[in-house]
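Missing here: one protein chain of the complex. Every other protein chain is in place.
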Amino acid sequence: MNAVSIPATKRPNASRPRHEPGGRRLILAGRRGLSAIPLYVPMCIAAVFFVLPFVWMVSGAFKSPSEILTFPPKLIPRHGTTANFSVATDTIPLGRYFFNSAFIAIVSTVGAVACSALAGFGFAHVRGRGRNIWFGILLATMMIPYYVTIIPTFSLYESLGWLNTYLPLTVPAFLGVGGGFYIFLMRQFFLGIPRDLFEAARIDGASLFRCFWQVALPLAKPALITVALFQFVASWNDFFGPLVYLSDSKMYTLPVAIRFFQGLHNSDFGPMMAMTCLTVLPVLLLFLTAQRFFVQGIATTGTTG
Amino acid sequence: MKSLAGAQLSRRSLLRGSLAVGAAAAGGELLGSCAPGRAPGTLLFGYYGSADELAVYKQVGDLYKKKNPHVKLEYTYADPLGFFQKLPLLFRSGAAPDVFMAAESWISGLAQLGGYADLRADLDRSGISESVWLPGALNAGKVGGKILALPVIVYPKGIGYNQTLFEKYHVPLPDPSWRQDDFLHAAQTITDQGRSDGVWGMNNSFGTTQPYDLVTLYGGMIFNYETRQMTATEPAVVNAVRFGRDLMRKYKVMPNAAQTQALLAGFPTGRFAMDIFAGYDMQPWDAQIGNKFKWNIAPYPREWRGTYQNNNVAISAKSHNRQAAWELAKFIATDPDAQQVQGQFATPAVRTSAQRWLTALPAKYSRLHWQPLLDRLHQQEVAYQGGEFTKVWDVMGQQVQSVEELGTDPMKAMQTVQKRGTSILSTQRI
Partner (left out) sequence: MGANTVSLWERLRRSESFSFYLFILPWLVGLLGLTLGPMLFSLYASFTRWDGVHSPHFIGLTNYRVMFTGDPDFWPSLGRTFYYAGARVIGGVVLALVLAAMVNVKLPGRSLFRTIYFLPTVVTGVPIFVVWTWMFDPTNGIFNYLLGKVGLLGPQWLASTHWAMPALIVMSLTATGGAMVVFLAGLQTIPAELYEAATVDGAGWYTRFRHITVPMLSPVILFNVIMGIISALQVFAEPFVMTGGGPVHSTYVYGLYLYDEAFNYFSFGYASALAWVLLVITVALSGLVLWVSRGRVYYAGGGRR
């Protein structure tokens, strides 16, 4: 297929069918009719596969210790119990950990979105000396396993006096640490925006920043939301960072608390599953709401999928 | 331009929103960074465990505070694996808790990092001798000629047996004088007769999942910790590995890894006539078995040794409050009240406390035959680990798996361990 570039439309009649140069008319009706129904079959099969562990986990949350692993595997426990949930909430200050997790996640998400949008735009559309080198370095920073830099990083934060605070868990996001993925993502998206839009704006005298702010950002809403979602989930589920940098147990987060049900010799699976269920709920809700913005993002950019 | 206006609107609210969050963040950071560092003279007590165990240790700490009102004590805790992962980082930065709990494998496991203080002088000065604790309890703390930790609780080791199954197939119950042949006879009888019910004589909880108990079965050890010489090919070790393989492939009383419940349910499913029992199984087994079947414990057969497991308390080598730290550690390891609190989940290490614990157990635990297991505690081997030794154990574990799962000849496997172990141990460490 040849490289036809149809600019994301700002033309007045974008919403009405356009006429092809050849004079053909568009036929919109019947495109999504009965032909779509077979789609449900593979979708459902995949869905079962994806949701199975979650279902099993919820089922485990309601089982008593003697029922956790039985043969044949039973999805619905014979003696369902909510004891696991009360164990979880009684032994752990759930509310405080929830607040801690939320605080860290929200702050780091704001930081990650801001930094990655700026840097992504820079890498995509702003020409600078050595840009490719910096981009290569960016990719390289993603390729070192976390565990290896943990000791020097720990020492660094210690010398900065950041231990036992939330600083190591939030500030790095604003500075793009560990955000190579996001910057890369934003760059790819910004690259997908046609240059003529920027050129049009620059001809009108806009600075690069205004191009970014008024042209690029609104069009990249889905990407921004994606970054926000990923960062929130990553921060919400992160156990190693809070474990290592915090010693005041009042500051712990939910993932750290879940591990309290993993003993050295035996694990307490019921409350572990129950607590995981509780931990997962907010993120699920977040995703459900984020989906609506996804759709909204589609509407405001004027393109449809 | 409709879309641009829409973008402007959302942009404004986005701007307002992020300003708000930014302000909150700044405020929060300020609060967070004001977290006070440890005030001078404050002791930090670190511990780990499941949620229940954490509560117990906090109780001990609170008890100490009550008895010593002038002492400033703070707590830090994490889950077991997390605590273990954190310790080297804390050792390095000098921020390790003054007093902290450590499992037996962690003592030798982390000894070479230099984080533990030598307690020999303190013990002598306080006039505490080893006989305060159960025989053999202090063994895990004795590393390289020093004493790096004090025992707090012990996990007696033996065989847990399914009494219902034994009675069903008319096999005499294990008793303290039973020998390996008796064990084998019981396992074979039950497996043969229970085959249609999917019942096994013995669970595979040594070997595939934990090579330590298999290796030390006849008192062997794969290396000499002091001289750093490999001893993997000595008869005690090879015969033990061979026995493990035979249980699986010759006598067929033990399932291989694939047929096992592996890590999870094991003995409480009621499908195993016997399994290795350690003190920390007391509470989980009771919770998971409930009334499903009758069960009890017996010591290992006469010929067997096994490995020693317990929990200890140690002092950080870089502690600023050495004296105060010693007082707290001594309290946790020897004070009768502290011992009693910790007896909620395991056997106290202090001799007199252990006796009292036996009499005070609730019925569901006191019906278990603890005494013979406690009597054999001193015979159990300490499986020293740490650094290159841990690597040798991993090689060993891999070879044991190879023997049991792939049928490798035990002698050949141990020769492999010997060869690789020698090369690993000869590498110079700091």
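Every chain is named by a letter (A and B) in the order it is written, and numbering of its residues begins at 1.
Here is the rule we use: a residue touches a chain if its C-beta (ideal position, glycine included) is under 8 Å from a C-beta of that chain, and two chains touch if they have at least 3 such contacts.
Please read these numbers as outputs of a predicted model, since none were measured by experiment.
Peer 1: According to the contact rule at the top, which chains on display are touched by the left-out chain?
Peer 2: Taken over the complete structure, the missing chain's partners among displayed chains are A, B.
Peer 1: Of the residues listed, A:T91, A:T109, A:N164 or A:T226, which one is in contact with the missing chain?
Peer 2: Looking across A:T91, A:T109, A:N164 or A:T226, the contact with the absent chain belongs to A:T226.
Peer 1: Which of these touches the unseen chain: B:P97, B:G279, B:G387 or B:P410?
Peer 2: B:G387
Peer 1: One chain is left out of this view; which of B:Q379, B:Q398 or B:Q415 touches it in the full complex?
Peer 2: That would be B:Q398, which touches the missing chain.
Peer 1: Considering the whole complex, not just the chains shown, which residues of subunit A touch the missing one?
Peer 2: Spelled out for subunit A, the touching residues are 1, 3, 5-6, 8-9, 17-18, 20, 24-28, 31-32, 35-36, 39-40, 42-43, 46-47, 49-54, 56-57, 60, 69-73, 114-115, 118-119, 121-123, 126-129, 131, 134, 137-149, 151-153, 156, 172, 174-177, 179, 181, 183-185, 188-196, 208-209, 212, 219, 222-223, 225-226, 229-230, 233, 237, 239, 255, 258-259, 262, 267, 269, 272-273, 275-276, 280, 283-284, 287-288, 291, 294, 297-298, 301, 303-305.
Peer 1: Just checking the interface: what residues of subunit B touch the absent partner chain?
Peer 2: Counting over the whole complex, subunit B touches the hidden chain at residues 85, 88-89, 91-92, 112-115, 208, 256-265, 386-388, 390-391, 394, 398, 401-402, 405-406, 420, 428-430.
The criterion applied here is as follows: only the chains that are shown with their structure count from here on.
Peer 1: How many Å are there between the centre of subunit A and the centre of subunit B, using C-alpha atoms for each centre?
Peer 2: 38
Peer 1: Enumerate the contact residues on subunit A facing subunit B in the complex.
Peer 2: For subunit A paired with subunit B, touching residues are 10, 65-66, 68-71, 87, 91-92, 103, 106-107, 110, 114, 150-151, 154-155, 158, 161-167, 170-171, 213-214, 217-218, 239, 243-244, 247-249, 251, 256, 259-268, 271, 300-302.
Peer 1: So in the complex, which bits of subunit B are touching subunit A?
Peer 2: Result: residues 1, 3-4, 6-8, 10-11, 18, 21-22, 24-25, 28-29, 32-33, 35, 37, 44, 48-55, 75-82, 85-86, 89, 92-93, 95, 103, 261, 264-265, 268-269, 278, 280-281, 284, 287-290, 292 of subunit B touch subunit A.
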